[in-house]
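Every protein chain except one is present and positioned as in the full complex.
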Amino acid sequence: MEAALFHLFSFLTLAGALLVITRRDPVNAAMLLVLTFFFMAGLFVLAHAWFLAAAQILVYAGAIMVLFLFVIMLLDAKEETRRCFGRVAGVGALAVGGALLAALAGVIRDGRLWRVPAGDAEGTTAAVGRLLFNTYLLPFEVASVLLLAATVGVIVLIRAPRRPDDAPPSA
Amino acid sequence: MSPVFSNLLAQPGVALAAEAAVKIAVVIVVLMGMVAYTVLAERRICALIQDRLGPNRVGAFGLLQPIADSFKLLLKENVLPGHVNRFWYVLAPTIAMAPPLLTLAVIPFGNTLAGFNLVIADLDVGVLWIFSIASLGVYGIVLAGWASNSKYPFLGGMRSAAQLISYEVPMGLSVVSVFLLVGSLKLSNVVAYQAGTWLIFKAPLAFLIFLVSAFAETNRLPFDLPEAEQELVGGYNTEYGQMKFALFFLAEYANMIVASALIVTLFFGGWQVPFVRVEAFGPILAGALGVAAFFVKLLAFIVFFIWVRWTLPRFRYDQLMRLGWRVLLPLALLNIVATALALALKLRA
Partner (left out) sequence: MIQDYIGIGLLLLTAIGFCGGVLLFSALTAQKAHTNPAKDEAYECGLPAAMAEPRIRFSVKFYLIAVLFILFDIETVFLYPWAVVFRDMIQGGWTIFVAMLSFLGILAAAFVYAWRKGALDGR
């Protein structure tokens, strides 16, 4: 039963991801990505990674994709649908995609992923907490610096062109 | 029972699925009934507060009004305006309606009855599941506003989305102090922890932040800016009619009920009966009393939600944003540090 569900969710995840990159309408693509994240959460559940599954939905489907949708709606979705990408962008995309694929192949060939059979470890909140605050304490602390950098970066980017005492033009 | 059927039930997965199916059926029917009568209660209580009568003609005390209303909505003209994005316009109400149904899964509405745990799925991630599913409700509102291709719904949808995500942060942070005390996200553990003292007495600030955020998350006054009639007509659902409108309406009330249920579970002892040792009455009666206690607390909170709506005026948009980001967020963070410090000193003493 669990194996059958795993294959079902794997298929749905891949099919969803494929649909995301083939849609022309950015809103459709974004919502399909939300659905894909949902299926991925299903895969996490089947791997007994309970905490990760909920965090996946909360952070990716519920937060990051809201930002995507905001950006799409702030731009004009209809215009985006018509836009075509030039040859340079195509080559760039292929290069980045190829590099990602190579990295992924490296991880799979490394074989460390296969040593822990799914279902042996229980990914409860407490188990994640114990790992995070013992073994992975330093990466956890570094994450806060990353979040700080992101905050500063966003505010600088949004505020950069304006002067600090920039009042809205009076009507 | 036929042998084929009992053999099928003997399979562990099938028995669990059958048990879950029965619970789901009961929970959905009870929720929908409560939604229908919360709408009526809202209209009657608001009439009371404004010195009017409210709907009292359909059936005794207007008790058949929800049924009449639902028939009216079913029979209304099914308009699909020409200017909308058809696909997302039709799908948006269902995206808004699904989260409150899904979040109910982890809320324990009683202890045990006849050997069954009275919760659909007592997940280890408990509250995190509720927050993650509830965060998907934003899409229904944003897509409704966007797909309507109309000024007011779009404004209402974007405002609503900004409000929802802004208050998700203090809401999520406020409960951290609860989990510090309980040591688990599982809601059955949270309720068991409150056998002696309810958590509102141990974490009052967390409760206050959670309550205010819950009002904002359910779009109720004083936070009903998404549908501020005087400036936005009807907000994100302006272009909707018939059952598609009704789904938004139902979702709003279902969200309110889920929020009340969560407040009761987290801070008011869930199904715990105060002052009485219910175990003395035997398992069946004790279980039933637990369910009754849960529903009494739940109804009290629903009435409180309605009462507040018809008492307070609406915030201005910038006031709303400031309250969320500049007041509730730092308060929640300070509360976490203070609770952790107090707990550490107590445990290490």
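Letters A and B name the chains as they come in the text, with residue numbers starting at 1 for each one.
In this section, contacts are C-beta pairs under 8 Å (C-beta built on N, C-alpha and C of every residue); 3 or more make two chains touch, one makes a residue touch a chain.
Bear in mind the structure is a predicted one, so any value in this text is a computation, not a measurement.
Novice: Have a look at B:L113, B:L208, B:M243 or B:A288 and name the one touching the chain we're not showing.
Specialist: B:M243
Novice: For a quick check of understanding: of B:A105, B:L211, B:A293 or B:L331, which residue touches the chain that isn't displayed?
Specialist: B:A105
Novice: Of A:L18, A:L67, A:L100 or A:A121, which residue touches the hidden chain?
Specialist: Among A:L18, A:L67, A:L100 or A:A121, only A:L67 touches the chain that is not shown.
Novice: So which of A:A93, A:V107 or A:A143 would be touching the chain we can't see?
Specialist: Only one listed residue reaches the unshown chain, and that is A:A143.
Novice: At which residues does subunit B meet the chain that is not included here?
Specialist: Considering the whole complex, subunit B reaches the absent chain at 13, 16-17, 20-21, 23-24, 28, 73-83, 90, 93-94, 97-98, 101-102, 104-105, 120-124, 128, 148-152, 154-155, 158, 161-162, 165-166, 168-169, 172-173, 176-177, 179-180, 183-185, 233, 238-239, 242-244, 246-247, 317-322, 325-326, 329-330, 333, 336-337, 340-341, 343-344, 347-348.
Novice: When the complex is taken as a whole, what residues of subunit A touch the one chain not shown?
Specialist: 2, 45-46, 48, 51, 55, 58-59, 62-64, 66-67, 70-71, 73-74, 76, 125-126, 128-130, 132-133, 137, 140-141, 143-145, 147-148, 150-152, 154-155, 158-159
Basically, only the chains that are shown with their structure count from here on.
Novice: Distance from the CA centroid of subunit A to that of subunit B, rounded to the nearest Å?
Specialist: 28
Novice: Can you check the complex and tell me which residues of subunit B touch subunit A?
Specialist: 13, 88, 123-125, 128-129, 131-133, 135-136, 138-139, 142-143, 146, 158, 161, 165, 184-185
Novice: Would you mind writing out the residues of subunit A in touch with subunit B in their complex?
Specialist: Against subunit B, the touching part of subunit A is residues 1, 27, 31, 34, 50-51, 53-55, 57-58, 61-63, 66, 69-70, 73, 124-126.
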